[in-house]
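For this depiction, one protein chain was excluded, whereas all remaining protein chains were kept in their positions.
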């Protein structure tokens, strides 16, 4: 990769935008040179437009960038979207129409039939949906990454897809950082559990079926599995846990499943993409792992850790999965998506 | 109830023992006059033998009771056992043999075929097992209450038993008070989740089947349901949450299930037993309830709160259940068991 | 007390207002019959106008009260003010002018020279300021209670006033409930300390001097002590801790101070006012107490617990004080103020 690629972030001043800004620091391929936000911020320096909420200081390389408004024009071709769902639909479409490549973390386009809902290790063939977007009259296109809890479940299940997944029950224990800032009130979550996250269960159920579906005859056929999610907020800072029971038609043994976890690799590992972890899924043998505070940050937050594989008396097998919700579940996911698309030549056109 | 009944607590100096001591304060039927503990504590006043760990001060009525060693003799007939599982088996048997009625919170005898694993609202007919204990040559008998997470699941499921429970997946988020003192290290649980509690999943699975089983032909036939538990510790002080998916052969509607929750009552309510809550199971309509910090202490900790009933794409229905683990899951459970046994005349013999 | 007194709450739908509503349930003297709020809520039933945030359910006795707008007229004579500081000044004055007795938890009038900043056990003689308010042309009057951290410090210091307080350094560790709802973001306080609470240090410093000051020549002469506060937010639900060092000109012994704490009583105890605790200040001998989670709720939240008295190498003595911030620091404080005023005949005029 000799030529560096300029990139921008839409929704750069918000919490997810800040995660993008941080994750893109020192990226070997991408130079973050453009920051888009609402009219209210446009024209100000990023340091003035932004209440920096992440640990450590705002990166010096972006502090003096003047924020642009969210309209196509001077922006780089490759844009990461961290926009709020309330506004993302129209703006992402406007940029795609104008020829930009939108790699979006927003939920808005995830379930549209011609938009890839991409995990590079899991379903790179879903990129074949992209040409379909030309039918919309767009010069560019949109690709999306999953919801932050979906990605943990989908990556934990992906190595088992070969065994025929027919039924899944997943109960999450999700970190407060998943709700942004100010997000969850401390009066609600201190020493407490909130057994509800609006829209989250539906997202986990539908997105998982699409992600694990096959590209066939010009479309993605969702996985024909019954997927049920119970979503809960717990007082943890980073890292979503997903207690998972799964029914597998091939009736694999414990050794089969452990080997599937152990050997799971994808294109990002083959191609050694910059943000790819050495292994997308790592099985921990300790009986009480993974744990969010101790494990979510490992491997730069890009690995999903699984553990506690054991027989499930109600379905077939059960296990715990953990992933870093603001990295593998948001900014890191989108950047890896972009790296895969670059490696596929999708930005050269 | 004119005549007051003297009662004692075995294992009185430990954390569970302290919960018994606290719960029995001002009991309208029972006078706590005897406290048993290990040889190390015997002969000391309770105030000297005990590091009081509960909120508030040690009740004045017990502070000067001289602790007895754990041998039958001078103890009252009715004894609550809060003993550690390491020692409970032999000591409980010795007392039962000597004619005492042991109402135990320990796990040791729960799964024995002639010992009731009792929730007074759910399976009072299991008391019919007690006469079988005479075959052991005992003059007294043992009755037990469930594990602190089992009781939440079993009470949440009990109103649905009529619909034919065939499959259950339950994921717990359990409070730290369930592990006693010092229990869980703060370095392990602060802003963290521990996805493992030793032996807990097996207990939840087996005990639930026994509790919801029927008394037939002189024995308890376990419920023929496949029950799977995922047990997790979360940073909550009191109250175990159980995210539950259930398969029901009668395919009830949502209204059927809500009515079953709404109308659920048992013998303790009929007989107005002193520790019985007005309703054993209460359905909360708010979309984000029940919550442990806000709801576990309500109704003196004796009610199981359920909520969030919705269709489960993988089984039939899913909901959340919450119960107070040191009250309905321990001391309060045992005291209500004793009240039921008194009301059945089982202590008069 | 034969005749019951009708009372109202201004700002009834907010978090502090809800604390008033809860605290006034089953009050032996006061009937809560009137609830005032903003125009937005006026005309709705309380249950519709209010997102109830406190533990347990909204009291049934208030749920159907129709909320009034915040204008004098139909309101009872005695009103508790839980209004936000942004609007309290004008509204409280309008009611006082119209003849109402405003017992306010708002900060707005606390430091005015003719308004009592009252802790009934500490400075009941400050009620003599009330007649001065007639100069404002008011038919009624305003009395206030201290800030929620001030009250803990002032009550901890009050028994020592006789020893000549000349210098105080107080470092708080304050509960999240002090910030209302949604208040502190969980992303800010989970497993963290925030060393700043806007305006709090100034309030603690000034209010403490006024509260502990003497009524002389028709005015309150502030205590001539140098008072310094460091205010911090910690992840605790209820209960403000105040680590206190104090310089005392009379150089009392440890025994003198312990006796002063031990024997401290006030008018509320003498007159057995309904919300008065048996003892306003209780010294705990255990080396690691008081603690907010274990002690704040005791004595219905109306007692300030002190402990850990020891020599201070830099001033004279140091100790820890703890009080319940939403009870003794807000609703309970105001209700006790009103009880004192009733017992003084100030409502009969």
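A few comments on the model shown:
In this document, chain identifiers A, B and C correspond to the written order of the chains, with residue numbering beginning at 1 in each.
Criterion: contacts are C-beta pairs under 8 Å (C-beta built on N, C-alpha and C of every residue); 3 or more make two chains touch, one makes a residue touch a chain.
The structure displayed is predicted, hence computed values, not measured ones.
Although one chain is not drawn, the whole complex shows that of C:28, C:137 or C:313 it is C:313 that touches it.
One of B:185, B:224 or B:311 touches the chain omitted from the figure, and that residue is B:185. Across C:36, C:292 or C:329, the residue that sits in touch with the chain not pictured is C:292. Contact with the omitted chain, checked across B:176, B:276, B:312 or B:327, is made by B:176.
Contact between chain B and the absent chain runs through residues 53, 176-177, 181-191, 235-237.
Residues 167-169, 171, 173, 190-196, 205, 226-228, 230, 232, 234-237, 241, 243, 245, 287-294, 307-308, 312-315, 318, 320 are the ones on chain C that touch the missing chain.
As for the chain not pictured, it touches chain A at residues 55-56, 190-191, 237, 293-295, 297-298.
By our rule, only the chains that are shown with their structure count from here on.
For the pair chain A and chain C, the CA-based superposition corresponds to a rotation of 180 degrees in steps of 5. The distance from the centre of chain B to the centre of chain C, each centre being the mean of the chain's C-alpha atoms, comes to 41 Å. The set of chain A residues that touch two or more partner chains comprises 190-191, 235, 237.
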